[in-house]
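Single-structure report; data block below.
One protein chain omitted, others in place.
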Amino acid sequence: MSASFTSLIYTYIGFPLLAIVVLNLIGKKHMEKFCAPIGCAVGVVQAVTSVITMLLLLQYNKAAVNFSQFWDMSVSTEAAYFSVDAISAIVLFCIGMVTAASFLTAAGMREEKMFNYTNVMLILVLGMSGIALVTDLFSLYVFLEITGIASFVLIALHRDIIGLEGSFKYLVMSAVASAFILAGLSFIYMETGSLRYDAVAEMLAGNTAAEPMLIWLAFLFLIAGFSIKSGIVPFHGWLPDAYQSAPAPVSVVLGGIVTKMAGVYAIIRIMSDFLLGTYSVINLAFMLLGLLSIVMGALAAIAQGDFKRILAYSSISQIGYIVLGASTGSMIGLIGAVLHFFNHATFKTTLFVNSAAVERQTGTTEIERLGGLQKQMPVTGVSSVLAFLSTAGIPPLAGFWSKLLIIIAAWQAGGPLIAGIALVASILTAAYFLRLQRKVFFGPVEEHLSTVKEARGGIAVSAVALSAVTVVVGLLFPVLLQILQAQGLL
Amino acid sequence: MNETILLICLAFIVIAAIACAMFRSMLKCAVSLAVVSALLACVLYLMGATWAALFELSVCAGLVTVVFASAISLTSTSRHQPENEEEHRKRVAGLPFILIATGMMLMVVIAATGFHIEPQANAALVGLSFKDVLWNMRQADVLGQIIVILAGAFAVAILFKESDKA
Partner (left out) sequence: MNGISAFLTVGSGMNLLYVMILLPFVLALLCLAIPKQSYAAKAGVFVLAVVANLIFAFGVFRAPDATMLIPWAGFEINLALRIYDFSRFIVIAAAIIVFLVGLYSVSFLRRKEYAGQFFFYYLLTLALANGAFLANNFVVMLFFWEGLLVSLFGMLVLVNKDNVRTAVKAIVLSGTADLLLMLGIAMTCMHAGTMMMDAVNDLSVSGIGAVGFLCMLAGAIGKAGSMPFHSWIPDAANDAPLPFMALLPAALEKMLGIYLLTRIVLDFYDLQPGSTMSLVVMIIGAVTLFFAVSMALIQKDMKRLLSFHAISQVGYMILGIGTALPVGIVGGLFHMVNNALYKCCLFLSAGAIERATGTTDLKRVGGLGKMMPLTGLCFIIAALSIAGVPPFNGFFSKELVFDAAIESHTVFYVIAVVGAFMTAASFLKLGHAAFFGPTKLPDDVKKEDVREAPAAMLLPMVVLAAACVVFGVWNRLPLDMIQPLLGDTLAGQDFAGWPHSMTLVLISLAVLLLAIINHIIGYRMTGEGIKAVDHIHYAPGLRQLYHCAEQHYFDPFDILMVFVRIYAWLCYCIDRAINWIYDVLLVRLTSFFSQSLKNFNTGDVAGYMVRSFIGLAFLVLLFVLLI
């Protein structure tokens, strides 16, 4: 079992690396037209592998599988290694899914710089997979930086003013975040002498810190740093600009997964590995930040005039839900957070793919210039409605279940007020999405749009596939919950 | 000796950081940021964190500056205009606040750490060679380092190489 596992896990890192090597050895001239299929294949393989990993974990009833890349890890107990557990597997599945969708969208958009895009995307996949796999805070930071750099390049891929500006803003804020995170890590290192998750967890659980003040300070910086990376209010300023200015396939991957991997995943890790079952000011801080994000993101989304910008603010709001779930410190909240992570990756990717389709077919994403596209673009319209219903948490779609878990957990941890606010914000979600749907898809057709046709190829395929995931997962959710319960996780 | 150098380095880091905040020219900002990163790498090296120093130097001082510079070079041409009196006044007026903020942060850091600047020997690392540490204990970071360099290469290739053609 161990052998099959380890070889399986090598694909997370090995396959994208192999793809990069192959692409660049053969060269741009020959490989340009194979870029999209290769990228797609990387994404699909990643997703399939993660599903198999998950099944094996369930089969052998193991919490996690550790592995070292190429060398012996028995030299020292301090050695950093990779590890896959249930949360990682789910997150890796999201990465694979969104990557595939992004490549499909790029193919559908007839991306000019396909070769460059593919290379940087593969590095981005490596960075994100690394984040999911590492078990050491410093390694986490390294892979965060990889993800960041790849994202900067991708946003500025076309080297137009808007893209560069968005990239620059992301870069600046990321630098600040990196400084915060590094500062936080250094304080923790001062206390424990190690940044491995288990070591830190042991130190926190045993309350063995010589200077508790230092630990609080460390978490203060970590919270601020990861909040910037995730785009939590009030650290969110860069996020809408970056999403809006990125090319369509890039905004798919940015909105779908990147910011969540760079920030929210780290927060989930901190809560699950270090602080599960405790309740401290850290939980409270995340809870307040989460609520602020939920409400502010939703409110700001209502007034936006650009399809992608609405989606960006919606992301802020939904990230708030994930953080709220994680902040409760209870198992149910954590599961809710991870599942909402997954659902958000699904439906937000769908919506960004839809925005790409609209952009491709009409040349704009400004909702005032759009209208009545439902008839001409039925696939886009319907998948968008499904995704929006899932976002708003309408049963039986997937988003309902995860939001339900989060709100239950919030009620248990923070009382009815917090749960109530989270619930009411769902109405705001419905409000801004209804506005979006009405302006873009419903109503009479704008005159200059009367010749618009449905987007074909990759975009439509990914929209349909992602919608199918939303619906199927929603319908099968009770089964999923039963499995989790059987595993003693719920 | 080491302590003196450390203190000088730290002082310069603060000065460079403030300068970074005050410069109007983006390019100067980027350069001073690179200086901060480089000095930080020195400090890390002096304190015994060699791999961290390496990483800091390559990623922050190197790559981030490159990306900064590229972004600036590609955007600044279109939006360069002289600074008027009021903007200048505003910028200078910001200085005290930045100084106060820096001072406060330094105080917090000093208060929290007790300002132990002498290198601390990590018990777990005693008796391990540089090779052991790098190849066997931090291989995830090594892998990361490789990918970072790859990313940097692509960034340069994409953002600079083709601009020459264009």
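Brief remarks on what is shown
The letters A and B name the chains in turn, as written, and every chain counts its residues from 1.
By our rule, contacts are C-beta pairs under 8 Å (C-beta built on N, C-alpha and C of every residue); 3 or more make two chains touch, one makes a residue touch a chain.
All figures in this text were calculated on a predicted structure; none of them were measured in a lab.
Among the displayed chains, contact with the absent chain in the complete complex occurs for A. Within the full complex, the residue among A:51, A:276 or A:299 touching the omitted chain is A:299.
Contact with the omitted chain, checked across A:331, A:431, A:465 or A:484, is made by A:431.
When the whole complex is considered, the residue among A:93, A:138, A:235 or A:307 that touches the unshown chain is A:235.
Within the full complex, the residue among A:51, A:288 or A:464 touching the omitted chain is A:288. Where subunit A meets the missing chain, the touching residues are 165, 168-169, 172-173, 176, 180, 216, 220, 223-224, 227-228, 233-235, 237-238, 240-241, 281, 284-285, 288, 296, 299-304, 428, 431.
By our rule, only the chains that are shown with their structure count from here on.
Computed from the mean C-alpha positions, the centre of subunit A lies at a distance of 28 Å from the centre of subunit B. Contact residues of subunit A toward subunit B in the complex are 13, 20, 68-73, 75-82, 113, 116, 119-120, 123, 126-127, 130, 133-134, 136, 138-139, 142-143, 145-146, 149-150, 152-153, 156-157, 159, 161, 164-165, 167-168, 171, 175, 178, 183, 187, 190, 193-194, 211, 213-214, 217. Interface residues of subunit B facing subunit A in the complex, by the touch rule stated above, are 33, 52, 55, 59-60, 63-64, 67-68, 71-72, 74-75, 78, 108-109, 112-114, 122-125, 128, 132, 135-141, 143-145, 147-148, 150-152, 154-155, 157-159, 162-163, 166.
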